[in-house]
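Everything on this sheet refers to the single structure shown next.
Of the protein chains in this complex, all but one are displayed in their positions.
Presenting subunit A:
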Amino acid sequence: MRNISLIFKQFSRAVLLVAGFAAMGYTAQAQGDATKGEALFKANCTACHKIDVRMTGPALGPTITSETDDKWLTKWIQNNQALIAAKDPKALKIYNEYNQAGMNVFTNLSDGDVANIIAYVREDWKKMQAAPAPGAATGAAAEDSGPSNMVIFGLIGVIVIAFIVILVLNKVIGTLEKLLIKKENLPVEEEEEEEAVKVDRLATVKKIAKNKKLVFFIILCGSLAMGSWAWVTMWNTNVHQGYQPEQPIKYSHELHAGVMKINCQYCHGGAYKSKNASIPSLNVCMNCHKVVKTESPEIHKIYDALGYDPATQKYDSTKAKPIQWVRIHNLPDFAYFNHSQHTKVGGIECQRCHGPIQTMKQVYQYSPLTMKWCIQCHKRTNVNGKGNAYYENLISIHDRIKKGDKITEAEMGGTECGKCHY
C-alpha cells in the first residue's frame, strides 16, 4: 500500500510540475513582466489602490482587466490630469465618480513600466479569482493535515482495479469449471437452474451470497472504506482548522488590518511582549471610535459594554459589562506557546500562522494548530539569530552563525518535549 501511495505521490508531483510549467508558460505570454510590475505596483500604487477592494481609488483588478485599451490606460496612469484636462470622457467619468479627487501623476513611469504594472494587476486579479474560498485551506500547512487526497484516491483506484480483476478471474474460473464439467461429461445440474428461474430476483442475491470470494471482497472493501474513513476522522479529531464562530461584534480584520492597514501591534501588543497576543481591551477601540463611525450599531455594542454615552461622552462603570468573544485558536492546556518568542525573537509574521488575516471579514482558524504542524515548522525554519547577541554569543553555534550557516529551530532543541510541555 505504502508503495502505491508513494507512486501516486510521485505521479501527482509530476502532474503538479507539468501544471506549474504550463502556468508559467501562460504567464510568460502576458505582455509585461509581472514580477517587475509587482515591485512597481507596491512602490507607487498601494497608497491608494488595492487589487480587489476599492480604497481611495478604484479596485484595480476588475477595472484594469475590463479595460482593454492598454494605450489609454498607459496614458491615464502616466498623466491622468492631462486626460482630464483634455476632457477625455472616460477620464472625466472616473474623475467625477471619485469626488474629483485627482490621482497622482506618474510621468516617471515609462511605457514598459506601466505595461509591467498592468500585467501584474491582471495576473494577480486572475489568481485571486481562481483562489478557493477561505476555509478550504491552502499551502503547505494544509497538505500536512492528514493523509493527502491522492492517497485516498489511490486506494479507491486500487480497490476498483482489484474488483475488476476479481470479476474477471471469477468469470475465468467459472468458464474453466464449465469446461471441466463438459469435458468429464457430467450432467449439468439443471434442476437448480429451473428453480432459479422461478424466483428470479432472490436467486441472484443468493447466488451472489454463495460466492464466498465476492462476499469476502465486498466485506474487505467495506472495512477498508470504513477504516480509512475512521483513520481520517480520528486524525482530524479536535483539529478545528477553518473554525469560524460568530462573534458578538462584527469586527472586520479586512477593514482594519487590510484596508486601513492598522499595524497588528496596535491592538495585539501582547503578541510582541508576552505569551498572549491578547484581545485588545475596549479602550483601544475607543481611541478611534469615539469619533469614527459613531452611528454604527456594532460600535454601539462597544459603547454599551463600556457604559459609554456618546451623547454626553461620559462613562458609567456601573453599566459596564465585558464582551465575551469566542476564542478561535485553542491550544491544549499542556502546550505552552509564547507569541513574543515567535514574533519578536523569531521575526515571524502574524500571517504565517494566522493566514491572510488582513483579508478576513470574519476570522477563522487558518492553521491546523496540531503538534505535527508545529514540529514541521520548527524543523524547517531557520533561527533568526542575526543581530541577536543571545544567539551570536552561544558558544555552540557561534562559529556556525559567523560562517553564515543556517541553523534550524530543531537544531536548537526546538523539537524537545520540554520546550513546550511543562
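Heads up, the rule we're going with is that a contact is a pair of C-beta atoms (placed from the backbone, for glycine too) under 8 Å apart; a residue touches a chain by one contact, two chains touch by 3 or more; residues count from 1.
In this text, contacts and distances are computed from a predicted model.
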item: Record-based protein name (UniProt) of the chain missing from this complex, from "Carbon monoxide dehydrogenase small subunit", "Amino acid ABC transporter permease", "4Fe-4S ferredoxin-type domain-containing protein" or "Putative Oligopeptide transport ATP-binding protein AppF"; value: "4Fe-4S ferredoxin-type domain-containing protein"
item: Full-complex contact with the absent chain, from A:Met260, A:Ile279, A:Ile348 or A:Ile375; value: A:Ile279
item: Touch criterion as defined above, residue of A:Pro89, A:Pro322 or A:Gly404 at the omitted chain; value: A:Pro322
item: Interface with the undisplayed chain - residues on subunit A; value: 237-238, 240, 245, 269-270, 273-276, 278-284, 305-306, 320, 322-327, 330, 332-336, 338-341, 344-345, 387-391, 393-397, 412-413, 416-419, 421-422
